[in-house]
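Before I ask anything, let me first share the structure, which is written out below as structure tokens.
One protein chain is absent from this view; the other protein chains keep their places.
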Amino acid sequence: MSATSTISPAVLDVEKIRKDFPILSTMVHGKPLVYLDNAATSQKPLSVIKAIEHYYTHENSNIHRGVHFLSQRATEAYEVSRKKVAKFINAPHDYECLFVKGTTDGINLVAYSYGKQFVKEGDTIIISAMEHHSNIVPWQILCEDRKANLKVIPINEKGELKMDEYKKMLAEDKNVKLVSVCWISNSLGTINPVKEIIALAHEKGIPVMLDAAQAVQHIVVDVQDLDVDFLTFSGHKLYGPTGSGILYGKEKWLNAMPPYQGGGDMIKHVTFEKTTYNELPFKFEAGTPNIEAGICISAGIDYLNGLGIEVVAQYEHELLEYVTAKLLEIPGLRIIGTADQKTSVVSFFVDGTHPSDIGILLDKMGIAVRTGHHCTQPLMEIFGIPGTVRASLAFCNTKQEMDQLVEGVKRAVSMLL
Amino acid sequence: MSATSTISPAVLDVEKIRKDFPILSTMVHGKPLVYLDNAATSQKPLSVIKAIEHYYTHENSNIHRGVHFLSQRATEAYEVSRKKVAKFINAPHDYECLFVKGTTDGINLVAYSYGKQFVKEGDTIIISAMEHHSNIVPWQILCEDRKANLKVIPINEKGELKMDEYKKMLAEDKNVKLVSVCWISNSLGTINPVKEIIALAHEKGIPVMLDAAQAVQHIVVDVQDLDVDFLTFSGHKLYGPTGSGILYGKEKWLNAMPPYQGGGDMIKHVTFEKTTYNELPFKFEAGTPNIEAGICISAGIDYLNGLGIEVVAQYEHELLEYVTAKLLEIPGLRIIGTADQKTSVVSFFVDGTHPSDIGILLDKMGIAVRTGHHCTQPLMEIFGIPGTVRASLAFCNTKQEMDQLVEGVKRAVSMLL
Amino acid sequence: MTINEIQDELIDEFQMFTDWMEKYEYIIQMGKDLPLISEQYKQDDNLIRGCQSRVWLHADYKDGKVLFTADSDAIITKGLVSMVVRVLSDHTPSEIAGAELYFVDKIGLREHLSVTRSNGLLSMIKQMKLYAVALQSQEK
Partner (left out) sequence: MTINEIQDELIDEFQMFTDWMEKYEYIIQMGKDLPLISEQYKQDDNLIRGCQSRVWLHADYKDGKVLFTADSDAIITKGLVSMVVRVLSDHTPSEIAGAELYFVDKIGLREHLSVTRSNGLLSMIKQMKLYAVALQSQEK
């Protein structure tokens, strides 16, 4: 697709969609907001904001333990939402979908509980060189506690996993207990060949966890087709409320794992001598859950489903191709992350400038991008840069905004050099 | 105070206050809702609901790492909220106030991180016989992992801690590493002598954690006056959003403890070889926080402060005395929890009936109470009952509602016996 | 009577009540009528623990039909339980396994079958069907 191709307006009525997002009419330093930080967190459509309001004005109550009307109503809404989530990722059973705080919480849960049961001294956990800190540090803590090894699948200069190295790791190390990688990299945009990654690990009987924080909002997720063992994502990046998230886990693993947090709701019977744990999903949902988040995460999913995720994916991909080509016209600008399979994130570095300088100047033009290491410090070190400027796109962005970004970068660079 | 004394209307204009809570005008089975399940979760004033809406329409953005306008705005709101929370509990430093998911999360954090650093084989953790499962199970898990002992301060028939037994425990056991008790019992309403509990432990150099889930909304909290080491509570019981909560910890302990979850924001520098952790409070706040909850928890606090917590406490206490005296007129009704120091919770059992039967019938009259073990199974076993009917009060309840409850119980009992 | 005929009969019986309280008075009445299980079966093996109340269930198999007896420590639950027993007991395993219990919903008691786990009713029905399925496979 060339830079000058027009994006078919028939695909999505973006101007109409933008009206669903109240925050997009914000003025920033006197300029209309251009929000290109969608990978950090998505904005929320009115339907999600209304769902939250509806919860607090019509349903709010503690759940699962009450016989009264409001409690039953809230419980029903909460469990219906779980069913919607299960359908969204095509989970075989809704009780395999645990409500968590977000991706970080989901990964920590698995690192703790799976680790406690299955990882011993001398064992290995495999991650990749493009992981977010949230998919590095929990494994570092686990490996330190257990005297296990953390191995890292390297990447090539385009920001793609070296699959040969991965195969070698699996072939040479008999003690690999888990592979945990991101589906889509938040700083490079790379879409990893997760189906192959999973199949290769499964040949050796090794389970795989996917950090889908940057995937669920951009591509179709089917956990059964992938045959993935664990998959986690954040609701706040999926048009839902902050503090919402999902950990999907295969029943057989979740049943074999000890609980993570202890408290109300996750127990069947408590005495001071002995406590028996509840069944799935409650075993892993200790304490009063974030009921609002649990209910309203599916309002975000409903919104996305209403547009159609294939349509969204196509539109976002066209935007990405368009802006990438335009940015490359700027002298000295390097795209960081040029994988063949990419989506919705464009990270770049302009020789002689610091990413934060560009970010500050873009902000003054109303353009919100992220600058820095994007919680992937090791990755920045591999590329030998202090960070990047990252524009991350969503279906509510327009081609015109892409032009504004490019003009903004040009202006910033001319001021800085 | 006798049952017939009128509650001074000058104290609080409850009719006006009720207008601030939209959900209170709900009709349940054709009857106006009488919400007496405040201890499970509080209802939210319009100001909190509006604060949430405002966040998503004007501020929503990921925080702490962005240079752009929205990110700065959200970060500022988040950190200003932390300062308000610190002031609310009179914490010396705002960075000693960690945002957590709720009480359960706060206790689990301490059990994990304090436990990892300070609890070894043969050590002892002291809790009490009136604890919520959330203040039992995390310590059971810790003690099992570490081969440590869990000791339980017994209670008398009124539902008060036997302080002599507590003193004996402290005197006889040289390996006590932590005392963790509730400030106010959720099923009995007992207010524990926490200042004395803390002073006694401190004489031996033992830190104390308070489960303040049922305290913060009813009495003035001053962590410096108490000299408490850890204190945690849930925002959703304090008129704030679900999924919000605070763990206060003394700086010296928090600094000495390893992090709980790993991920974004809680690190200073990450390499695959070595990761250095961030300073307080960030070290304990891994991943994208629940930004909405962090910001809006202080909207609930603002609301309560607006009424004045002393005034609220007095009013709630008068309601409690009133309804207790009235309930006692019902033949066969026993109040469970008759401590001299009590607040806002009345639990009861009617001989020959099952609590759930009464709960179901009250619900059909529009009255929401909780029935069952209230996540305190061991306590129910001590009293030899399957559970209680619990009415838990708040400042938005009226004397008239107390009368409705009493009439409702009478009617239910007459149907059941 | 077939399972559905009994269900329809129950729905009919409830039709005459105009408010919740009358409905529950009738349920309580059914709960009070006679113990539903002999004491020897009120043991842990037969216990279905709900979140709030306890339900004991016992199944006998006689002449190709399953006979259920049950009890609960809460009277409303007991009333509900007695209705389910009335509907399902004394039928063949395949009838029970294939039964769709629409009467609970029709009577307006759906909440008692909800996910809130506030009583043992749902678990009890599950358990009854499990017995039936087990017996059904024996039959073949």
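Which chain is which? They are A, B and C, in the order written, and residues in each are numbered from 1.
Throughout what follows, a residue touches a chain if its C-beta (ideal position, glycine included) is under 8 Å from a C-beta of that chain, and two chains touch if they have at least 3 such contacts.
These numbers come from a predicted model, not from an experiment.
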item	value
Option from A:D145, A:D357 or A:E381 whose C-beta touches the chain left out	A:D357
Which residue of B:V34, B:I49 or B:V67 touches the chain not shown here	B:V67
Residue of B:D13, B:E76, B:D164 or B:E251 in touch with the missing chain, whole complex considered	B:E76
Touch residues of chain A, complete complex, unshown partner	29, 353-357, 359-361, 364, 371-372, 386-387, 415-416
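What we mean here is this: only the chains that are shown with their structure count from here on.
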item	value
Centroid spacing, where centroids are CA-atom means, of chain A and chain C in whole angstrom	46
Shared interface positions of chain A, touching two or more other chains	65-67, 71, 269
Touching two or more other chains - residue numbers and ranges from chain C	51-52, 118-119
